[in-house]
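Reading through the structure tokens given below for one structure.
A single protein chain has been omitted; all remaining protein chains appear in their positions.
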């Protein structure tokens, strides 16, 4: 077996003797016999590093790594600069706890302060927290933070990804907020429905932009409807899109949230990702989670600390604005490194490439008879309809090592392009699909 | 193109102006026009990180990575603990130059001091240098350092690996030492020939242990012959073998050298590897290359410095004992980490596993009709003879993703087993070879 | 210096090639007009910047880190290697099931092991952290009662010594929190518990060993009281590192638990996350588990429990963290898992015994994996607080214990050495603790000034909260 206990059996014995015990069992003797485990744990025996490495590698090989991916739907393969992994591998950052002791945690704290600044800059908002678990929980927390004594209804657009809707539902099941879904109409939030159903009990309206189908919503107009009703406007945004698309601030959002995975995090079968949350100044103290602030030390030197902790559970306990305790600090570090390495030009370029490639692929698919369902402007995802069963289309691509779009149903596929998809790859998709018989 | 120049064009212009120039060309104006390059370099245009990564990955994929390897012959696939890469990736160690400024280089210097200690301990010798390029150049330097005014002949066993012999030859072509090869007899150094040809001009005798064919030489007896003639005894050793096999010190060697690659360095298509060199105290000042010594600072605190530099080229110039200037510090670090992580038990265990597995495979091969050519005790390599052409045998293995032994000629194969070769893998080899028709 | 202050217009890295298709830009009405102020630095400058940040951070790799309740054990290198395999990192969460059999095996295998270690029947890997797990667990309890139309259960009982997340999670799940005082021995006050237990109680949240580092011997009685009143028992797994292989929460009467893989199972904390907070439960709750469970023998597939509470986050949890934890469990295995706990307890008792003549222990008896000392007397006598001692430790390269927790102990310092520390490290730390005590008595002013060797000295937290400065202003 492997072990990370340094002390040898003799040393342990010596330690026990020094403090007056003769065996390890003595230290557990006060535990009632009735609750003690009889016999050994029924798990495999421990293994050496050599064996574990082999086993884990063999498990990993049972997965298929697709060289080419046209699937998004919430998780995106983007280019990740080498700098990102380089920085997140630095052990003083990797193996630290939450920076409770600010004096020896300035590195972590500064990286979060920089992250907060970048998220504010990217979204146009005033204040960002230090990150939450992922985009879906960010949406749920974003909705929850809008709850007011007299407003406990949330309206959520039917064009948000299904798993986001489900997470918001779960959180509402917990906190008792009432949830109503605004139906989808032509791939967009039904504004008429919204107008009719928003009322004085409505705490907030949540939409996603671009939405699940890749479409840009009439985000500004929706914002006006929301604000006219005195509710808060929460927008979920794809951070890469913000390189060219209007910010939630420009659309009038009060709270902006989103999935940070596209900003330098690997697909990783769904996690760890990162949820970003930013708001207007006015809602600062309602933001859940860690927040880092700048201050000075006894000598007047600039430094950073966890701040506004009065909102948090370890002070307020059951009165806290959320129970969230850890953030995704290492992921926030990755996002910070990603954004700093890409810079203004890089982020803009990634956004332009994403949307340009998506439009190229959509056009080429259309040429070979696929119907593009998007009626509105779309960013880097779009939906096709085809008489050929989605299963058959995707199978043809999979056979060539390509992960095609995400099947929404038997005949609809949600495609995604990012800057890593080359024209060559897209042309290959078209060549392959041309050969797929129409049933 | 990619660029690592931080200053923008404007900043460069500003810098030029500040120092009184108007363009970069001004700084090159004094170079005679006749020697200046006309036009651009004829190399491909620069590329972005995204493109370079793709290109290099595609190149790497043109190589075949064998999951199972039974080939050694100078380069060995051993188990490398995760700790090794972890430490050699630490950038303060990775990106440092030779530790000329000891005060800010104690990390590098201490790691070399520890390496030197471990090499001495492993080989049983008194003094080690900080490493040289690889095992073959270590052999050549080991031979060269024995040269004396009246002794300039080197005898080298015909059982050393061919490339080691060739490197020693090249070095002798340079320094003018006379080189004579002691013929091989039954896979061993011909002791009778040695006795007859060793004389008062002989500076040293070099043998390798285990030798190219995996055999253990009569190393002690050879040492006695060498010393009786007043010559120096230089032994090349496989460092893993020293976990169970006698040390060069125990066999009476004056100088011990070897290839350090088995101690935690990847195969890497042949490099970078590391040559270790250790000697008896008496020859300390003849050892080429960097050496680190312990000393104290102005406050009496222990510290480490490059020392005995009076032997070296930057002081002695043409009178230096060698021109060697860099060592393989990062590889020495890797070796140090490897040995510290493996510890006494690990190194011994690796050695025992290597030789046990090799003997198992040899026995199994014998059972299916392969002749084992080794008449002496062998460590982890051995030679088979078979009527079936080596090419055919190896092709059959290659088809199953196995890199078989190294073909010495049409019918002889040099096999190697290490601790990473499982019984299952060896049994698979036997199953495959059973199916290879005898021509 | 902030990365923004190092930025110069026009600098940068060359990462992406020009477009190989026609450029498409969104319509004017959706085009971003707000300027971007992301940093513009060359790669070399970025590299130095982050090198500098790393130097100003202290991890487990840098030294002893006895942060109570946080289980800062060593993070093995092999775990990181395994979580970096492209066969894990490059897998899209929505790939077809037959192309992710390895990922499903990871989830299925760790579920089995963790269920066995905890005595639970099923477990979800979806929760992203401990608090997220608590919330999940409470929703299971809620769903359970709702499924039985047992609508009157609106309260969750939480001991006053509990982690702050417990009441906060209960509140998030819509429960009223009832605080149960601790008995003088640090355990649950059984009488008070009995009084509180009624048909309006949905459940009890408890950690055992509790937050004062003691094993509550009345545990079976406690869980029994709750069960008898129709409530369920939730186990906060933060302290599991004390008892693996000795006691299983499932055998103590707990119905649902969360674990912290980033504590007990050695995955690094990353400066605050990502963590992983799997939630396990007994059979009767498993049908409410969120997300998907791995089912099947030969071919694995994902199946959503019929009455699932839904999704707690997107996809299947912090998968790459789970990979690290599985690597750890495979390494330690049947013998190593109990060994870890035993030595965590040994190390804690060793330190406690070597300090208790100077530092009064809040409860002077055999502790489990951590112990709590109270510096109330020291503070009264010398003016030196728990905070001062903590800051003094910084100058000796030791990360301080958890300060001022649990709330029921005055001037508390909570020390958790973990099993991966050597006797020498403990002895060194003991010596430092003793030295600081002496300093408190001889030169308290010096301790008030600590730390002096850190990149910054004590920071003005009050001012930070009063005048929030939460981002760089361009």
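Here the chain labels run A, B and C in written order, and each chain numbers its own residues starting at 1.
The rule is simple: contacts are C-beta pairs under 8 Å (C-beta built on N, C-alpha and C of every residue); 3 or more make two chains touch, one makes a residue touch a chain.
Because the structure is predicted, anything quoted here is derived from the model rather than measured.
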Self-check item: Contact with the hidden chain (one of B:201, B:349, B:392 or B:428)
Solution: B:349
Practice problem: Could you list which residues of subunit A touch the chain missing from the display? | Solution: 1-11, 46-51, 81-83, 85-86, 91-92
Exercise. Determine and list the subunit C residues touching the chain excluded from the picture.
Key: 6, 8, 11, 14, 42-45, 47-48, 51, 55, 61-63, 74, 76-77, 331, 420-422, 424
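Rule of thumb we're sticking to: only the chains that are shown with their structure count from here on.
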Exercise. Give the label of the chain whose average Cα location is farthest from that of subunit C.
Key: B
Exercise. Could you tell me the distance, in whole angstrom, between the mean C-alpha positions of subunit A and subunit C?
Key: 20
Practice problem: Name the residues of subunit A that each touch 2 or more other chains. | Solution: 49, 53, 79, 81, 89, 419
Exercise. Can you tell me which residues of subunit C touch two or more of the remaining chains?
Key: 11, 13, 15-16, 41, 43, 47, 51, 76, 78, 80-81
